[in-house]
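Missing here is one protein chain; the remaining ones are kept as they sit in the complex.
Moving on, here comes chain A:
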Amino acid sequence: MPSTTAAAEKLLLQMVDDYTHREISPQDMAMDAAGDFPEGFLAKLTETGFLGIMLPQEFGGAGFGPEVTATVLNHIARGNASTAVTLEGHFKTIDQILKYGTPALQQQLLPSATERIFAFSMTEASGGSNPMGISSTATREGNHWVLNGDKIMITNGGLAQVYCVLVKTAPQELSVFVVDQDMPGFSFGKREDFIGLRGTPVGEIVMDHIIVDDDHLLGKVGDGGLIGDSAHDDARILMGAVLTGIMEHELKIATDYAKERKAGNTPLTDLQVTHRKVADIALRKETTKLLYQRAAQLKAAGQPYSEEAAMAKAHGSRAAVSAGDDALQILAGYGYSREYPVEHLIRDARAMEIAEGTVEKMRSAIATAEFNK
């Protein structure tokens, strides 16, 4: 008999595959066209317990570990990457509250994470990859902190109700606080009109004199850089998983089409040019899968995983764009048409060469890690 953990994970993935097949995949094209989730889509996802997959059971979640959580996003992304990325943004934020929040803050916030979406916000108009370039501040006033600033390009921005925000507590000091949309001084700004992952809302929040207590600080004052890096690391594993799912989708479309289509009298499956492209898509998919699973294994084992997480996203994002390009070429005119999903999969994958740190920044982090060995 398999272990309880293995049996539960098998049952979870069986449910996720069933749910993805019946509820998520059918909405993929419509979500891209509409640039939003359909009516009732997130409510059903929430009701079915997806928001609490990795949340510890003591807070009302299911308490699944990093490896199977990443695999869940991999499987969801086979049907729709936007849904998987919305969950990625939620899970990485929960992870930071678990790592750096006080027990009181965790008890206050996390039970609602099965019903409310959480988000982590770093970017501002004045700084994205350069966190010290941000302008938002938290200033000490009496026994409280007062937060002011404008955070943009937040995954789940406008959808989420709880936000971890990176702010300056001194000119060269970064800290992270947790704010709630119900706090006085909190408001939403504009939603981005991005070309890919169009189902995932990406938007802006404005903090105008939001007052929070010390217990809304994650970690210590000055830990902002550390927590931001940690959030990136956790997100990059999950993005590697999402990218693997996108490539599995691309591979299926390409092989299904090649098995039916002929060039003249020759089936596409008999052509060496098709073999080359299909093999390359499969190689890219499999290498990305191994990279994200490796990073997730290290995380589950309590080992450092920052470099491996960066590798999963750096390799996987370009791999998924290239794999989509090959799939598009196999489908030729149909691949270039909006009637087929290949073109939007390329746009979806392209987002992850930028989000959670650019691929250039990933390579810099990987190189630095190698120099330090």
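Observations
Note that in this section a residue touches a chain if its C-beta (ideal position, glycine included) is under 8 Å from a C-beta of that chain, and two chains touch if they have at least 3 such contacts; residues count from 1.
Throughout what follows, contacts and distances are computed from a predicted model.
Chosen from "Phenylacetate-CoA oxygenase subunit PaaI", "Carbohydrate ABC transporter ATP-binding protein, CUT1 family", "Aldouronate transport system permease protein" or "Electron transfer flavoprotein small subunit", the protein name that UniProt gives for the omitted chain reads "Electron transfer flavoprotein small subunit". Of the candidate positions A:37, A:64, A:118 or A:292, contact with the unshown chain belongs to A:64.
From the options A:53, A:134 or A:237, the residue with contact to the chain not on display is A:53. Touch with the hidden chain on the side of chain A covers residues 1, 4, 7-8, 10-12, 14-15, 18-19, 48-50, 52-53, 57, 60-64, 114.
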